[in-house]
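Every protein chain except one is present and positioned as in the full complex.
Residue numbering begins at 1 within each chain, and the chains themselves are lettered A, B and C in the order written.
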Amino acid sequence: MSELAVNLPGLQMKNPIMPASGCFGFGREYSDFYDLQQLGAVIMKAATGSNRYGNSTPRVAETASGMLNAIGLQNPGVEKIIETEVPFLANYSIPIIANVAGSTLEEYEMVAKAFNQTDSVHALELNISCPNVKEGGIQFGTNPEMAANVTRIVKKASNLPVYVKLSPNVSDIVSMAKAVEEAGADGLSMINTLSGMQIHLPSKKPILANQTGGLSGPAIKPVAIRMVYEVKKHVQIPIIGMGGISNVDDVIEFLLAGASAVAVGTANFQNPFICPELIEELPNALSKYGFLSVEDAIGKGHGA
Amino acid sequence: MSELAVNLPGLQMKNPIMPASGCFGFGREYSDFYDLQQLGAVIMKAATGSNRYGNSTPRVAETASGMLNAIGLQNPGVEKIIETEVPFLANYSIPIIANVAGSTLEEYEMVAKAFNQTDSVHALELNISCPNVKEGGIQFGTNPEMAANVTRIVKKASNLPVYVKLSPNVSDIVSMAKAVEEAGADGLSMINTLSGMQIHLPSKKPILANQTGGLSGPAIKPVAIRMVYEVKKHVQIPIIGMGGISNVDDVIEFLLAGASAVAVGTANFQNPFICPELIEELPNALSKYGFLSVEDAIGKGHGA
Amino acid sequence: MIRKENLLIVKSTEIARETTEMVLQNQHISRTAQPGQFLHIGIEGHTLRRPISIAKIDKKNETVTVLFKQLGEGTKALSNYQEGMQISALGPSGNGFPYDNLLNKTILLVGGGIGIPPLYCLGKELAAEGVTIKAVLGFQTADSVFYEAAFKELGETLITTNDGSYGHHGFVTDVIGKMGDYDCYYTCGPMAMLQAVTTKLEHQSGYVSLEERMGCGVGACFACVIPTETQGGYRKICKDGPVFAANEVKL
Partner (left out) sequence: MIRKENLLIVKSTEIARETTEMVLQNQHISRTAQPGQFLHIGIEGHTLRRPISIAKIDKKNETVTVLFKQLGEGTKALSNYQEGMQISALGPSGNGFPYDNLLNKTILLVGGGIGIPPLYCLGKELAAEGVTIKAVLGFQTADSVFYEAAFKELGETLITTNDGSYGHHGFVTDVIGKMGDYDCYYTCGPMAMLQAVTTKLEHQSGYVSLEERMGCGVGACFACVIPTETQGGYRKICKDGPVFAANEVKL
């Protein structure tokens, strides 16, 4: 096994770097910049039961070392995604992770089931945490019992490994993680965005049409690292870490905190080549800090 | 009344700008830079029942547009503060707010009571939210019943108005705010720091000796604005807003979100003159955005 | 084809109030850019890139020119970049103005403020191809006026200012009626102006260039959508636009 390779449930990855859900569409646009074959894996934009337009615009705002977004889960619906988007990504021999969203338990179940149709999807990322959609996301993601419940239902509906994506907008991230682990999650994905707002002074209104949005980017990295670190101490399942990664040291920091692989979101907007650049720089960075491989670095921030 | 003046329970302020607790000591150091008389008010560093050394060093780290701190409530204890620090600040005719911390209900009660001895303190800021101290802070600040309980006890013990300082590390900030309002809080102060961590790559350990610390600075402003905005919709008591203020537009943004006054923390470290500079710039900024006074701007981000 | 490129700042000038004109050298972008396309410009210390339209294309000197208003922190910082520095941009981005079969025809350009630069780019290109150009340009006030002489070289040009301090007093829609006949119009500017113009010129064939806050600028994040009657209900301004047929999108 190469020094960069990581094996997680359902995901045989030649390196631990993947684009984060919602920041990479379904890959087409970034395939104009580089060969997606280089990626460790790819996480698709959220899929819902049917076609969704999402929120009104403006949907993004800039903040200090970060950004807010309230896209509102715009997507063509799970059937269309399987029909038109998955085949494009399946041209590359990299693991594909489908991000599953919904406003009701039934919708989550239906979307998860739909992905059983295709052999090209390798794992689900269960988005219980999207803070933008009033009638769903937020509640599943902040209540341990509800999170466990949706995990159980999706696990039952799907024949794929399920990574539950945790929301940071909670008092106690460890109980969320433990609840979904007990409910059968194969892995965790963390963190989603922090709920935030910006007010436009000239118009005296929130900039985002949705008022609140999700804060991402380097600003939130300390929160993400803290949560990965704390959760790692209490769960056995692997963690895909994310939140503010913009350089290779950030990747190492997430590995040390306990992530087994990482996802890169906002940084794609600044630099479309960020993922292949991180992959290229990773071997040197690992050896600079005395690691033989990615596997060797995982969790090493927790002491001997 | 002048355009900058604000009257809050116990606090007759000539302007809405005050340094935040823990970022200004007891005022002596910054009095070498400017006349503290200019300030709207001053919030002292946290007081506990007895002398406290705090955490081991390193106690601070830098993050993207922010910093982490884990001072650990170092202070000489409430009696010594009343004896040696309050008289210094009492030389200025500005309202003094005492930040009250503790690890137990009894300690909170004792500290609050102690401040009844002096006439120079005008209000208490009840720090139920300091995320650095394992044996107390965090629990009071994330559970509505416990927060209400400590509020009730402190209200009973004290003859001063009580501003409860909320922690942002919660799933539902509105229920926290409503719980302490019902328990008798005279005002709210928000937000305290977000819990975060940074790992030092060469040593493979968290940088802070305490491992986790509180994230402050511009990075957290969107979270603070969102929380002030949401809470403002649901409570009647005034809010002292803070979190990442570093320029006069930030002050206006907090006013629009619903704060009646603001506190400035981390920005003092970058620019010791930040508070008097904001005070000087505020009149122009208010008129630029079409406001007659600070009072006129409060809550105006909520529409007509 | 969109690429991530470094561009050399050859010249940076304040040509009107809080308005910077920047000449940028880059082979790929100058060779492939079309009028109506934009650059997605990276600014040190800012998370998001800024979309700025291409105002001139000079294939000989391998430069493109952009004009931008110093609006917020990013454009203010950009206006302080010195000649000789490099900036990073994604580009050329989006789709330009469609302009087939316009030989011997007449077009009307209707621009407002900082929406004017891409129209100049189009007008210059088409004037060279034998199209007759007419233009109505609206500005806030006298000292924000730019490119008046440049447009007058292309064809008949009317200037309006909101406060009447220069040219006609009022909005562009107040004077469009004076421009006689034309085969097609192109407009870019503030949303209120676009709504007024497209409503007024409802029965004309025309194209609008739109603005929206962007995340990725390449079509991946769905930040910049605009609702449409057809095409699955929406289009992305960064990738499918910024130019649309006036009747295609819901303003």
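The rule is short, and it goes like this: contacts are C-beta pairs under 8 Å (C-beta built on N, C-alpha and C of every residue); 3 or more make two chains touch, one makes a residue touch a chain.
Since the model is a prediction, treat every value here as computed from it, not as a measurement.
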- Could you tell me which of B:Gln38, B:Asn247, B:Asn271 or B:Ser293 touches the chain that is not displayed? B:Asn271
- Specify the residue from the set B:Met67, B:Ile199 or B:Ala261 that touches the hidden chain. B:Met67
- Task: Kindly note down the residues of subunit B that lie in touch with the hidden chain.
- Result: 22-25, 28-30, 32-33, 45, 51, 53-54, 57-63, 65-67, 69, 71, 74, 76, 207, 217-218, 266, 268-273
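Everything below uses one rule, namely that only the chains that are shown with their structure count from here on.
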- Task: Sort the chain contact graph into one of these: line, ring, star, complete or other.
- Result: line
- If you tally C-beta contacts per chain pair, the winner is A-B
- Any idea how many Å lie between the Cα centroids of subunit A and subunit C? 36
- Query: Roughly how far is subunit A from subunit B, going centre to centre by Cα mean, in whole Å?
  - Reply: 34
- Item | subunit B-subunit C separation of Cα centroids, rounded to whole Å | 46
- Message: Which positions in subunit A are in touch with at least two other chains?
- Response: 63, 65-66, 217-218
